[in-house]
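Report on one structure; see the data block that follows.
As you look at this complex, bear in mind that one protein chain is not there, while each of the others sits in place.
So, subunit A:
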Amino acid sequence: MSAPLTLLDRLWSMHEVLCREDGSALLWVDRHLVHEGSHHAFARLAERGLPVAEPGLTFAVVDHYAPTRRAGPIADPAIARMIETLRGNAARHGLRLFDLDDPDQGIVHVVGPEQGLTLPGLLITCGDSHTSTHGAFGALAFGIGATEVAHVLATQTIWQRKPQAMRITVDGALPAGVSAKDIALNWIARLGADGAQGHAVEYAGSAIRSLSMEGRMTLCNLTIEGGGRMGMVAPDEVSFAYLRNRSQAPRGGDWHKALDNWQALASDADAMFDRDVALLAEEIAPIVTWGTSPEQALPIDASVPIPDTLPPAKVQAARAALDYMGLVPGRSLAGTPVDQVFIGSCTNGRIEDLRAAAAVLAGRRARVPGLVSPGSARVKAQAEEEGLDRVFTEAGLDWVASGCSMCVGMNGDLVAAGKRCASSTNRNFRGRQGKGARTHLMSPAMVAAAAVTGTLCDVRPMLRGRPV
């Protein structure tokens, strides 16, 4: 009898072209996604005069620098140049490009699954740390640096050492108003921003099975914020239903053959994990971050921490973070005034996220300005079909085109210095949303609630009597 295997073991061995004695494996890459930021890698390729090995497996997306107001020419020449460079590289190497005006454009980690480029059992790389998102389909997906991007472009393979396997099991039913974002921030707060370092995280348990694909993607997306380079969920009927009829997914007889293969993509019941963590869904509350690392997060009904009461190793960082964030220790988090809100990003810019935010905002007005940027042009079209755009605009928020936008501010959508933003994004790092910007991460529903009250607040009472 062979030893029980984890999902990671299965995915890994499927992609091994060879394994060196030192433990380094050469892995085949099924899909390689590039964006404007991949310019360093293309430059390396050009220096060596190398072609792209598999143009048919390489897909280019304009997202990081995409203007969210598309009318007229791009004002900033540096931004225009970044997009032009990607266009040039895509044309030179014959790559499918999802350009600004493409009806399928969007953030790379939204577009991949939406197009059916992301499938169970594939190995997917992209020069972006949130590539972990695609693991939600039972794929082996991880972010890589520019040198590695150049390597994948040139060879369609990548050298990697196998990470250790970690399992996070969430059983039970999530309370109303609590989402995948809260599961992620919960475990990251518990284990630390480096809690899963060196590990690939598999999410399991009844609460995970009950999540939609959108929720699973949010969870796998945020795995990197807990230090794990890969997150994954074994595929099931939810994954298959999402993928059926996507434009790049297998069709006809191939679809059925693929399904047969995908059913086998799971960890054996008796598989051993290097680490095992368990959470109870019922115990998870809506969470907001208070500091400048995603591990600095607390339930919304908690108070701003008093640094001296924290474990010694965390005191100094907490002090510096509170100083940067302009928060008073001991005061309740709820009630902290915010200056603006942002809903979007590859973490929480999908249709379900917009629906959750709209459910809170319907019939209400936002007290502070804010931006809603759907994760893709398709999400935008879908939301408009459902009338969600009107909910946002009637609440007083700006409804704009898709892109990374205020998640990283590269396109010029910035939070001003000293301003406080309730944000559905993934990083509350200093300066992430703009120099001196103060970011509080939370779920889209919580961002919507913050918009309505103009303060950090608990979304749960605001959902009473509403369809969610």
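Note that contacts are C-beta pairs under 8 Å (C-beta built on N, C-alpha and C of every residue); 3 or more make two chains touch, one makes a residue touch a chain; residues count from 1.
In this text, contacts and distances are computed from a predicted model.
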Per UniProt, the name of the complex member that is left out, chosen from "Potassium-transporting ATPase ATP-binding subunit", "Large ribosomal subunit protein uL3", "Na(+)/H(+) antiporter subunit C" or "3-isopropylmalate dehydratase" = "3-isopropylmalate dehydratase"
Request  = Write down which of A:Val34, A:Leu119 or A:Leu456 is the residue touching the left-out chain.
outcome  = A:Leu119
Message = For the chain not shown, which residue from A:Ser13, A:Ser206 or A:Ser247 touches it across the whole complex?
response = A:Ser247
Request  = Determine which one of A:Asp22, A:Glu237, A:Asp270 or A:Glu385 touches the chain that has been left out.
outcome  = A:Asp22
Inquiry  = Counting contacts across the full complex, list the positions on subunit A that touch the omitted chain.
reply    = 17-18, 20, 22-24, 26, 28, 30-31, 37, 39-40, 43, 48, 50, 56-57, 65, 78-79, 81-82, 116-117, 119-122, 127-129, 131, 142-148, 150-151, 154-157, 159, 161, 163, 192-194, 197-198, 227-229, 247-251, 254-255, 257-258, 261, 292-293, 295, 313, 316-317, 320, 408-410, 427, 429-432, 435
